[in-house]
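As you look at this complex, bear in mind that one protein chain is not there, while each of the others sits in place.
Let's turn to subunit A:
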Amino acid sequence: MSDLDDFKATYFDECSELLTELEEQFAAIEAGERDADRLNAVFRAIHSIKGGAGAFGFSALVGFAHAYETLLDYVRDGRIEMSDDVVTLCIRANDIVADHVKAVQTGDALPADYGMDEKVRFDTLARGDAAEDDEGGEPLDEFDIEFVPVMVNFDAVADVDEDPANDAFDAPPMTAEPGHWEINFRPHQALYARANDPLLLFRELAALGEMSVRAIVGDIPPLSDFEPFAVYCSWEITLIAPALTEAMIREVFEFVDGDCDISVLQLGADLAFDIPEAAPAAAPVAEPGLSDLLALADDEVEALLDFALEAPAAAPPVAAEDPAGEAPALSFAALAETIKPSAPAVARRAPEVLKPVAPAADPDDTGARSVGVQSIRVDLDKVDRVVNMVGELVITQSMLTQQMDETLRARYTELVRGLEVLAQTTRGLQDSVMAIRAQPVKSVFSRMPRLVRELAQKTGKKIKLETIGENTEIDKTVIEQLSDPLTHMVRNSADHGIETPDKRAARGKGEIGTIRLSAEQAGGNILIIVEDDGGGINRERVLAVARDKGIVAPDVNPSDEQIDQLIFAPGFSTASEVSDISGRGVGMDVVLSNIKKIGGSVHVRSWTGKGTRMTLRLPLTLAVLDVMLVKVGDSPYVVPLSSIVETIQCSRAAFERVPSGGKVLQVRGEYVQVIDLAERFALNTETEAENRFVVLCEAEGSHKVALIVDDIIGQQQVVIKSLEENFERVDGIAGGTILGDGNVALIVDVQGLKTTLMHKTAA
């Protein structure tokens, strides 16, 4: 589907919303509510319908909507009274607008005079008003102005380029009137107040021809009398180019008309440009340099077209680099001017070129058919309600499945099959609902380039930002929560990670540092990675600071990886001089807590001298979690399945005592910290020690923790309910959930347990 079809689909959606709104408004208006807000809303609706119709060249719709809009405008400013008759006419007019919209949407033609009666009545009403007008014969201009729809074609330029046969150079022969213009320009203060800038105007003028500018600075007072907002400067500009007209110059100053004094004077032909009849395609004579270039124009229509099109936006004139140096002092810019008539020709031509794509303007011969993708706008709350219900459905379904024991399975095969289908359908339903809430991370990533650019400027570093996977989709809520943490991480990379250019050079790296931002889906998670090729984390200093602040006890010797994670510890800052960019070390711990709030985790890895990688692991969806249901004491708990590595019977687990009194678990040569959940949550357990289970979990990084539980019940999906919203935040608990049998189970926060553990060790 072409872009234009996309826009049309959007337009038709919008029309149907606006038409519904019109209906609602008029229901109220009919009931007597004729206040300004309603009339404005009605006016806006018709105005929007007309605006879009103009862009697509639906001329019949534009014509009618325009007449109607004018009437509404008169009603709105009180020139016409909103009598019951007028209301009736408007309601009829709404129907006609709706019919027009439908006609262009379906391609069914309406009679040419459709709505003509009403249009005549608008006219009569408005003219009646004009007759009463004090100024008497003031003509109703609005009705006489033909609102000419300009068909917009978004692929026009590209398509012209692709089609050299479409020779834009059959443009009207140029009146190669050589031009030498003098412009006197004195801006008023208002020009600056409206954010116009003389420099930009000069840039645009320079694209028109050969320009020289002289600033008149005689009025600038001594510094003591200088008023910062006063304007003291004016300019004399000389602009030389063939075929330059006053209108072209005036157009440059279009926006500042009234905000400056300006005079434009033609000084007569400059002999240097007296190129006889230099119509480009027809002049193979002339000077050698010039004819070379013009011959090129014949061959390389496209290239020159590009050039001509770019010319107005180009920087100041490039001095002639013509290899035939002795050619007249004709600048490239001037040459661009010579060929310029081609540019408007392209613009004019565009609609024709693409006629097949952009179906005809007139509904009478319209080809507008399949509108393609349709969309509706839905309140997010409504979607969330569906998400929640689907979540409950998933749980009920999994509960039902659990109820099926072997005997039941054998007896009710049909039921079993039905349940299987139900399971499949629920999954599908869940995925579809989640897809509604999903959005590309692009919206967050797109804020980063500017951030990096500013940081680079501020710190004097050279930083390049690369983004990968910005179309990866994540739940809308996650995206909203992602912005702050990500900003902080990128800041951190730019500020602390990337070194200054000379430091990089000394380390044998390129002067330009790179920050790479990537997003990818990995199983049920989304990974967002912020990576830099900077100096890496200075572990010695991090550890020293951490010991200093009591975050790590003197007798604990954390591994390199553990040290890296310390930057997320609350109240931690390594910057020996506090930078005004990353702040005072409040930040990385905020990142961690923000990410945890949305069920994610952060992990950092660093390579000394080579760089740092921070990985955010986020849930694909917030609502439903795959978990393992366990029992601790009499209470059910759930552990997120994504963090479980394996489960082991305690009788088979190799525990070892450590001198401090705690226990560690040896798994394949690795020592893992043990947390007895019964102990941790102060629950009584009567299960024999050897009948209990070890749930080996992997917290962020490759760090493992062994949770001891009384029993393992099984695997299922749960809908997460926030504890913070319904109760308060509890350490070691990530949330709650309601099980299929109605019992409440708490979700174990593996990462949180581990952090608490580390603090304990440190204390």
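Keep this in mind: a residue touches a chain if its C-beta (ideal position, glycine included) is under 8 Å from a C-beta of that chain, and two chains touch if they have at least 3 such contacts; residues count from 1.
We adopt the following convention: contacts and distances are computed from a predicted model.
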Choices "Deoxyribose-phosphate aldolase", "Iron-regulated protein A", "ABC transporter permease" or "Response regulator" - which one is the UniProt name of the chain not shown: "Response regulator"
Contacting the left-out chain in the complete assembly, out of A:449, A:510, A:550 or A:609: A:449
Residue, one of A:34, A:47, A:102 or A:516, that touches the chain absent here: A:47
Contacting the left-out chain in the complete assembly, out of A:36, A:116, A:200 or A:522: A:200
Among A:255, A:655 or A:671, the residue in touch with the chain that has been omitted: A:255
Contacts of subunit A with the absent chain, listed as residue ranges: 3, 6-7, 10-11, 13-14, 40-41, 43-44, 47-48, 51-52, 54-55, 142, 145, 147, 149-154, 156-157, 192-197, 199-201, 204, 252, 254-255, 258, 309, 312-313, 346-347, 446-447, 449-450, 452-453
